[in-house]
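For this depiction, one protein chain was excluded, whereas all remaining protein chains were kept in their positions.
Entry: chain A
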Amino acid sequence: MASSSSRGLTFKLHPLVIVNISDHYTRVKSQLNLPPSLTSTSSAATSNNNNNNSNGGENNQQKPPRVYGCVIGVQRGRTVEIFNSFELIYDPSTRSLDRSFLEKKQELYKKVFPHFYVLGWYSTGSDAQESDMHFHKALMDINESPLYVLLNPAINPAQKDLPVTIYESELHVIDGVPQLIFVRSSYTIETVEAERISVDHVAHLKPSGGSAATQLAAQLTGIHSAIKMLNSRIRVVHQYLVGMQKGDIPCESSLLRQVSSLLRRLPAIESEKFQDDLLMEYNDTLLITYLAMFTNCSSTMNELVDKFNTAYDRHSRRGGRTAFI
């Protein structure tokens, strides 16, 4: 495989594609590991981070399964933007691609997104392989130069960037025989507003970095650093004014005017109405938390009572034990 691509096409990848591929892989992997790790499959099914691997899959795996699918998007001039993806049925051992399924899916997607074309295909694995060329060639009748998006599902905590690579195919002459080889290309991530919100949401669910173990701590840490910055800025202004008073720094009236107008805005929030509103909202929140706790407790109690009744049944064959209620 050559290591540079100079065709001048710029690629833009949407996070939706990455999430789709990882979801597909996770589902297939977890479905193969059913009995010994029931709990781990449920946890794997809910994992939807960008570059996640199902954690319970290590039990009886010889080799992680490869998933295949199609990526669709728009090509405008030299910019290729990959918006979405869907799965395909492909058997690597027989190298047969389910054409009818592909065509049906294409048709369905065409109805909803008339502008999207099949731009290429995706798969998972650590590196592009020779056998991938067959799939690549199979897709060449739909798109004359398809893209190959490869996701590496192995989690590497030291890795900083996304384990996604995009390959193009180029015709090179090797040993006198023209061959198609995969050429790596760079890409940028482009997000739509909806994607940004969901990625943001997921990123905040589990705070990164070991210092903040809970979400509350993470949020507080954010506020803490913001206030710290404000503090340092105020300190700078303070020292400036002190210097001006002592006479070390020549008085600059326009700056003083700005500072005085700034200080006039303090205290920023202090009025009776604000206090009332704040207390009201505080009380509401406390009340709702209390109510939720109540509901939780009563449901746990209910379960406990049910269990008691089941255990100490009035009509038990052993007799001698009475029901609880």
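Criterion: a contact is a pair of C-beta atoms (placed from the backbone, for glycine too) under 8 Å apart; a residue touches a chain by one contact, two chains touch by 3 or more; residues count from 1.
Operating definition for what follows: contacts and distances are computed from a predicted model.
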item	value
Among "3-methyl-2-oxobutanoate dehydrogenase (2-methylpropanoyl-transferring)", "Trehalose recp and/or 7tm 7 domain containing protein", "1-aminocyclopropane-1-carboxylate synthase" or "COP9 signalosome complex subunit 7 isoform X3", the UniProt name of the subunit that does not appear here	"COP9 signalosome complex subunit 7 isoform X3"
Residue of A:171, A:194 or A:263 touching the missing chain in the full complex	A:263
Touch with the omitted chain, as defined above, among A:95, A:134, A:204 or A:224	A:224
Candidates A:74, A:202 or A:244 - the one touching the absent chain	A:244
Sites on chain A contacted by the missing partner chain, in the whole complex	212-214, 216-217, 220-221, 223-224, 227-228, 230-231, 234-235, 237-238, 241-242, 244-245, 253-254, 256-261, 263-266, 271, 304, 307-308, 310-311, 313, 316-318
